[in-house]
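Note that one protein chain is taken out, while the other chains of the complex remain in position.
Let's turn to chain A:
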């Protein structure tokens, strides 16, 4: 596109017609539009120690290593012929036992995934096609295979700033578009990946799947960015609330004793289970082996400190190392006695979980309530002060933020480098009383002192929670970190009760729920711990991974598939069987939408079942299972139904809901009711992108920046009519009725489907960053959205510029359906900092949340930022390294977010008054 060819922007065209995309709402006009408003400075400051560690984090690059891969592979090779579960356990234990210890001066809680601050690694036995080194023979082989996952990698964008290593450096290469690897390790990587070539879960899975009808459709769903298939190859576990109960209550030696005892009880016994009864002995043996490996790993830290202490000149540092050593030497074997020991074993538990398997969203759950017994005992006995506890919580913010995840570019485009360490605060106790405690409060304050992305915080909102706690949470939101998000206790509890009732879930147990990943409601349970002879009840995760199965169907894409008879118009692939229907009524269109959608789900489910079945046969997650309540009782891992609750393992995940609703509303109104246009008119307009250049040609992915082609004016009228058609988010029953009809179907049909564990599925409605990944790969849609423009985020956020009637109209639209029927719903709002200034502003924000919650909304979260700051940060990223924003369910550093998502964040309606 040359300068001579540039014509008008969309916003100019709409303004000429007297209709505009309204990107601001509310306010009294007093905001100075020439000044960038900063977020409110509430005067909190981090400890010097936390500041130093945070500074190290800002300087750190995302780094990977072959350390784990080499050790695992070497031991695996040695054990050829051994039973798979035991072979894996021994290889894993060996890998743990040989991890280099990583201890930074000034730390109080130590431990890292690898020998780097932001270290992570892939598990080649799972999938390696996306990270084999360029120049290796395998690189050419995997490229020529043209697998769907690598096709997807080419179609997406990830952030290029911050710690992302996007190009080679002296001494290091860039791998998977983001991670640095030492150059000298490349030959080792080549030898490791050579060994696993043909043996990976991805390759075994694809070989087996290729014999099953629908295989090509499955791959084309990924190629066309209609649905994100093959998640078992990329992130097979996660979106889970971790349970720390066993390490905290028993310690590692105690867990090994449980395994040894259970092994003796069940060895050689079927005990009524002719299919899996004997598997229990292998499970217990395997788990015991892995725990010993983790114990040895901690022992490496003790040995390193034994080496380092005599060499340390600084007396203060030496003393701190000695205290760390004492802590580690204890928790290497025994259950913790103190708050610091509890945090340390919690931390190694967490690291072991995310090292064992590629996992996104291993969330700490209600960590303030889990750690409270040790805090309470230490404070009562004078062993610790609140200042010391606060310092530890501050440091943990940096530690959690440093956890990285080695995944493909396509996965990174969805996760944006986030690992979703979601700490839930508040909620209720078993008997329905408010569960917020002093530690929950301190987690909030630590977030005010140390502005990092992790752990992200969620308030499990209930009317019973103390007002001062809710105001404190609102105060944290105002600082602009994007958390806490709020989840409705009653809605979440109703969901788990409904989904897990057949597994024995009761009301009191439902109150133990928490959030895994960004927004995945997880079943929980209550556990009793004993600290210094005193019993406490703590909440605990109680299920394995959630929302595996059918990852992210692009709802707007299915509208277009109906319109174009099953053909994906971006790629030209005939994705679905042609329906060949005339679609003469809206009802016929809607019926076909559902038919196509269920077809897609059927395909994804079939192959998801195969993939996860293979995963549980080839690489059971043993430490995850050891810590998940139920598994040590039953003697089965989480993928063999070992957990207390297994019916949350598989779900149906959607994205782009609001664009879909708006598209259906446009068709219903303009084609079927008014008769102003035919379906062919719509098709023509979409095929020609309503006369506009593609977003990728413009280099911007928000509607306001799109540019019309010189000859594009012929579509002005249909485009403006589509944009003016009824929209979700303004309390209009026309569009809201479509949403309700969709939800009533979407929340129901998954429950008739069955996972590989023969458990019902359920709906999951979040976007993470898929609204960018899928939106950027979808042509124009009937709501007037232009090709490549990022979808509306979340599931209930209005499309940018369309929520013209304020927050309460938006809430009215969002709450037109029963949100407890879904694992989640998701709502983001962007608020100008001046709209919630001062104590009055804090109260307004808390009241806004309350209004949404009591209306039946499940989730809401906020970006508090001046859009002008985001525009400036896009132009001068080097000046905004520490700027954080809320994307959809997670907070990320602005510089590490892809441009399409940045554009969408800028475009979100800015509330200048609430």
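Here are a few things to note about the model shown:
Definition applied: contacts are C-beta pairs under 8 Å (C-beta built on N, C-alpha and C of every residue); 3 or more make two chains touch, one makes a residue touch a chain; residues count from 1.
Assume contacts and distances are computed from a predicted model.
For the omitted chain of this complex, the UniProt record lists the protein as "4-hydroxyphenylacetate decarboxylase small subunit", which is one of "4-hydroxyphenylacetate decarboxylase small subunit", "phosphoenolpyruvate--glycerone phosphotransferase", "HTH arsR-type domain-containing protein" or "Potassium-transporting ATPase potassium-binding subunit".
Contact with the undisplayed chain is limited, among A:115, A:261, A:528 or A:585, to A:115.
Among A:187, A:466, A:578 or A:710, the one in contact with the hidden chain is A:187. For the chain left out of this panel, the touching residue among A:63, A:155 or A:436 is A:63.
Taking the complete complex into account, residues 56, 59-63, 66-67, 70, 74-75, 77-78, 97-105, 115-119, 163, 165, 169-172, 180-182, 184-185, 187-188, 191, 300, 304, 308, 311-312 of chain A touch the chain not shown.
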